[in-house]
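What follows is a structure written as structure tokens; I'll ask about it next.
Missing here is one protein chain; the remaining ones are kept as they sit in the complex.
Let's turn to subunit A:
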Amino acid sequence: MISLLAAVPIVGALLVTLLPRGNRSQQLVARHAALGVSLVALAVALVAAARFDVDAGGYQMVEEHSWIEPLGAWYSVGLNGIGLTLVLLTVILTPVVLLAAYRDELPGNRSANSYVAWMLVLEGLAILVFTATDAFLFYVAFEATLVPIYFLIGSYGGKGRQKAALTFLLYNLLGGLLMLAAVVGLYVVSADAGEASYRLADLSQIAFGENTEKLLFLGFMAAFAVKAPLWPFHTWLPEAAASATPATSVLMVSVIDKVGTFGMIRWGLELFPGAADWASPTIMALAVVSIVYGALAAIGSTDIRRLVAYTSVSHFGFIILGIFAFTQTSTSGSVLYMFNHGLSTAALFLVTGIMISRRGSAEISAFGGVQKIAPVMSGILLIAGLSSLSLPGLAPFVSEFLVLAGTFTVNVPLAVIATLGIVLAAVYVLVLYQRTMTGPLTEQAKVVTDLTAREVAALTPLVVVIIGLGLFPQPMLDLVNPAVALVLGGLP
């Protein structure tokens, strides 16, 4: 089941690249095909979700095959509630993104075939990352996601894309390098303890020495902190988001960056509980810095894409804070937060991306009074913005409040500082809306036309889910709670 789920988009990507490339209509066929593939993946994932037993906290639908025997590497995949949450996020967002990106102007008349194929490859790799229960398999899939993103930014982005892609690659490779060291270290420790194995189930049986555990944990954390992105390792994100297409930004920030926070749980808390406990005060402090720093930098941004990127730095701060507060409430909240943030940031990147491509500028000051001529666009920007500021009634509120409430029970000062973020969030969202959408329509903003039916079709599912999960979040929480309880139960 899981292998099928991961294989659909990757095989689909190969097929799409084989389709004839050339004129617009042929490229349109490729785009249709890619959308079709992503919908098939969505269907397969929904079947998997239907078969998933929500009350069991452990891994289900496990598949295991020996892979590289001398290394002890297995092709071992399985789904728990946390992984399924993120798989669902991935398969929901990919068709949305593909639909929204139908008319993306690609630089230098590049073919759309590869553009959409890379996105599908990324989807497949993301599914593999979220389901891998073997450290080596995880590492390989984790690093492999860099390739599609590198090309999506470097080949299809806007101005400054090559430099941004390089920055992205180097940052993440450096983080990955430390993780590689830890992965190698895991082999040594595992081989010492008996038979070498990278399977999570085997690794979690090993009694690490205290220092070894800390070192290995830090190796993994380095990669995750860059990916997540945790202050001060975040600076690649605004650069990358400012040069990528909106579709790429969504896949990068909403899905792939979640690998960082997801990894913190599966390959941090689950594998190295003692070290995670040891590091948690520092990580929580950095998370709170991220929350406030990201929000302030968003307020101070003049470029819309950078603004949205900084809001994510702030939101990732909440996610990390909740994970490392180690309470059922906050950690469940963080997992739900990953899902909700994925939706709300996707909506925000996509709608601002449409604004920017119409206007030909990403500067906030290039807009003004747009609601007059584009009421639907302004309405969706407002809803996406309100979800970003965690308005009660919308999905992100539930997760953010859980994170704060859970954190408050273990660390009042940090929770209080994090709560200040809700005022800053109101400022960055409403100032953006005010400056771009309200007031008299400016001469230069007249070129902005309202959303097309296709764009509305792409964004509506996001809006519906954001509102729906704001009022009825419990099905998602039921999925998350048992898995989180199991992870937290392993902590000292």
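In this text, contacts are C-beta pairs under 8 Å (C-beta built on N, C-alpha and C of every residue); 3 or more make two chains touch, one makes a residue touch a chain; residues count from 1.
Everything that follows uses one rule, which is that contacts and distances are computed from a predicted model.
A single chain of the complex does not appear, and UniProt lists its protein name as "NADH-quinone oxidoreductase subunit L", one of "NADH-quinone oxidoreductase subunit L", "Glutathione ABC transporter permease GsiD", "Heat shock protein HSP20" or "Helix-turn-helix transcriptional regulator".
Residue A:Lys163 is the one among A:Arg51, A:Arg110, A:Lys163 or A:Arg454 that touches the chain not shown.
The hidden chain makes contact, of the residues A:Leu46, A:Ile68, A:Val423 or A:Val447, with A:Val423. Contact with the omitted chain, checked across A:Gly78, A:Gly124, A:Pro238 or A:Gly317, is made by A:Pro238.
Shown as candidates are A:Ser66, A:Thr409 or A:Thr452; the residue that touches the absent chain is A:Thr409.
Residues of subunit A in touch with the missing chain: 150, 154-155, 163, 165-167, 169-171, 173, 176-177, 180-181, 183-185, 188, 212, 232-233, 235-236, 238-239, 293, 296-302, 306, 310, 328-329, 332-333, 369, 371-372, 386, 391-393, 397-398, 401-402, 404-406, 408-409, 412, 415-416, 419-420, 422-424, 426-427, 430-431, 433-434, 437-441, 471-474, 477, 481, 484-485.
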